[in-house]
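With one protein chain withheld, the remaining protein chains of the complex are depicted in position.
Letters are used for the chains, namely A, B and C, taken in the order the chains are written, and counting of residues starts over at 1 for each.
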Amino acid sequence: MKTTILINCPDQPGIVCAVTGFIHSNGGNIIYLDQHVDKQADVFFMRLESDFDTSKFSLSAFKIEFEKALSQPYQMKWRLYSDEVRPKMALFVSKYNHCLYDLLTRYKSGELKVNIPFIVSNHPDLSYIADQFGIPFHHIIVTKETKAAAEQEQLALLKRYNIDFVVLARYMQIISSNFIKHYPNKIINIHHSFLPAFAGAKPYHAAFERGVKIIGATSHYVTEDLDAGPIIEQDVTTVTHAHSIKDFITKGRDLEKIVLSRAVRLHVEGKTMVYNNKTVIFT
Amino acid sequence: MKTTILINCPDQPGIVCAVTGFIHSNGGNIIYLDQHVDKQADVFFMRLESDFDTSKFSLSAFKIEFEKALSQPYQMKWRLYSDEVRPKMALFVSKYNHCLYDLLTRYKSGELKVNIPFIVSNHPDLSYIADQFGIPFHHIIVTKETKAAAEQEQLALLKRYNIDFVVLARYMQIISSNFIKHYPNKIINIHHSFLPAFAGAKPYHAAFERGVKIIGATSHYVTEDLDAGPIIEQDVTTVTHAHSIKDFITKGRDLEKIVLSRAVRLHVEGKTMVYNNKTVIFT
Amino acid sequence: MKTTILINCPDQPGIVCAVTGFIHSNGGNIIYLDQHVDKQADVFFMRLESDFDTSKFSLSAFKIEFEKALSQPYQMKWRLYSDEVRPKMALFVSKYNHCLYDLLTRYKSGELKVNIPFIVSNHPDLSYIADQFGIPFHHIIVTKETKAAAEQEQLALLKRYNIDFVVLARYMQIISSNFIKHYPNKIINIHHSFLPAFAGAKPYHAAFERGVKIIGATSHYVTEDLDAGPIIEQDVTTVTHAHSIKDFITKGRDLEKIVLSRAVRLHVEGKTMVYNNKTVIFT
Partner (left out) sequence: MKTTILINCPDQPGIVCAVTGFIHSNGGNIIYLDQHVDKQADVFFMRLESDFDTSKFSLSAFKIEFEKALSQPYQMKWRLYSDEVRPKMALFVSKYNHCLYDLLTRYKSGELKVNIPFIVSNHPDLSYIADQFGIPFHHIIVTKETKAAAEQEQLALLKRYNIDFVVLARYMQIISSNFIKHYPNKIINIHHSFLPAFAGAKPYHAAFERGVKIIGATSHYVTEDLDAGPIIEQDVTTVTHAHSIKDFITKGRDLEKIVLSRAVRLHVEGKTMVYNNKTVIFT
């Protein structure tokens, strides 16, 4: 069985030695180890992939022992993933189809190792794609008046299906603080600019107006501050004076879908940790 | 003789035909033609390189004729460059040497076809580089109190040497509106961020704080609004959580020098036009 | 009506003037003009988008006139596209689905302005995607023995549907010279390397073996020489020692689909010209 352990704790000498020794003495073989020290915050981060012989290994016993032998003495926050469990992902969309299509084709191909119990949208437009891929589609209308109720309905869905994380695949609505509190660092958004430039609405128009020579896309965890959450992934492409706003949008679509899919993959593979509104991305 | 003509005028049918016909009938051979229409502003832009047989060609007569036959009827703004004249460029620096070195080595190699009569700095630190390349170095101290007088001294130097344009090669001072008025769209700055993100002071620190995954550099014409002038050139490079602010600065230096040198080259080769605080860059 | 004219002819003074004058005098307004001179081959290339008032304009008369007034005197090769006609594109695939999905989702979204009468494959695996998008799927088995017959069957299909061009979306078969002759510069392939490096089979394995730090993808027109046709589009991404061949393949898929889709779009929009086994790409 392959397990991935993510750790962060106050930095001190000897952590790597203690953790690798623990894995070793529990019969595990370390396949991958990466660590990082945030020197400003004095925090230690580690990602460790290990292989255990399933016949001799009890995951639940291991967890109890890890908690006692390492987590408590070193004040660790830690998570453990096993490759035998697929996380459950909910997709929120509006009218744009490119990110949805890109995620679903990766899912269908087996590249994205998740389960997708349903798609939620505030518009009915993309239900045909849900049909193409045989995934339930919930059309939940969101207006100023119905927003609170709509979010309750969305949350109920997420709970009912034990959703692990939410992907906003060009879902054109602002998520309330209340909603975010239920899924801290578990809602992934794609913003169609090179953040922090052009946060908020109509970033391609703003980029065109400013006359930039490069446009970008940014995927981040959603926090209460609009477009200001921890950045997971960014990418850019060049533009010139000859490109219209429409060209920006067309070129940007390819960025958006690639950047969002990369971010989702990093999240699913347990390669992201959040600290002080920033991410550590293990690759 | 090779000439480069840059034109902008209100858009209307027939301009390309009129201009190319004029060149043709004056014995010129068109080597390169690029044009652009800004559909929002309804403005036509063109860049034209032509070759004339010097034995049969009078540049001054050509200019008078162009003005009468084309410029007036089409309400053109136009500039003409000849490859026989090198523009005069002044360099302003403070303490960082990488952009200065990069420009001077290109100048020395003949890649940058300008004359550099002098270097101005508010600090004495880089005078050794001026010595290495045999270029006069003027140390003009700038403090809050002496700023106005210092700018007068700088302007006097620029006038005395008939300087065509100014390059701020990491010159860490804000240029006054009065100074800019003397050199509209003729002062090129390098800002060490992907503008409009992180305008103002300490952009690498701000980028680090925000946790971006890509950093950039932007070269632009200086206008009264700080770091908000027409963008000539931008480029970016990736960073990770493992990079410190010091790493950002080191990686950024390579961006800054390359982006500034590209922008200066575009300006020198008559490939930039400014309109509505944006640039048209012919390549 | 918007028309796009592509021209190449021996270079001589006055061509731009003659063509733009002709458009102008036929009531057309030039929206976009780009030209290029291959100085080694002494060949002139031009792409011209013009707008004509349909009520006063006869396309067939225009073509006859263009042939007489311009094409013959200047020895032009030229093509004319009208935005009222969608080209017919055939898709050839094998077992990989990413390029097929990417093209079909762009087609479905209206980004790719073509008609796709059918998909051909030598394997049945991707018929489910054809079903998802409601496009006829022809499974034509290709073995060493049946190859000639299979190509006859493919060609018959292409003829029956008046196919304009063919896209090999990771179709893992070599196309015969005979087949290519029917569609010169009309068969677009995607090769999963940065050509000319790693032509032929298993380029990711070869790239891994060589220890490169960057991998790429190349879209090109198919010619008799394997992977040596005129290059339309290339792109690259970085890799490290930590990436396995499997990682190369995963990262490469995103390159392949983006590069192929860009190349197809350039072809569809009449932005590609081929000369001396190279392309002129107007953007």
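Everything below uses one rule, namely that contacts are C-beta pairs under 8 Å (C-beta built on N, C-alpha and C of every residue); 3 or more make two chains touch, one makes a residue touch a chain.
Bear in mind that the values here come from a model prediction, so they are computed numbers and not experimental data.
When the missing chain is restored to the complex, the residue among A:I31, A:I174 or A:A201 that touches it is A:I31.
Although one chain is not displayed, chain B still touches it through residues 97-98, 101-102, 105, 108-109, 111, 132-133, 242, 250, 253-254, 258, 261, 283. Where chain A meets the chain that is not shown, the touching residues are 13-14, 16-17, 20-21, 23-24, 29-35, 37. Of the residues in chain C, those that touch the hidden partner chain are 36, 38-39, 194-198, 210-214, 216, 230-236, 240-242, 244, 277-281, 283.
Everything below uses one rule, namely that only the chains that are shown with their structure count from here on.
At the far end from chain A, in terms of centres built from Cα atoms, lies B. Centroids of chain A and chain B (each the mean of its C-alpha atoms) stand 42 Å apart. Inter-chain spacing, taken between the CA centroids of chain B and chain C, is 38 Å.
Among the residues of chain A, those in touch with two or more other chains are 242, 283.
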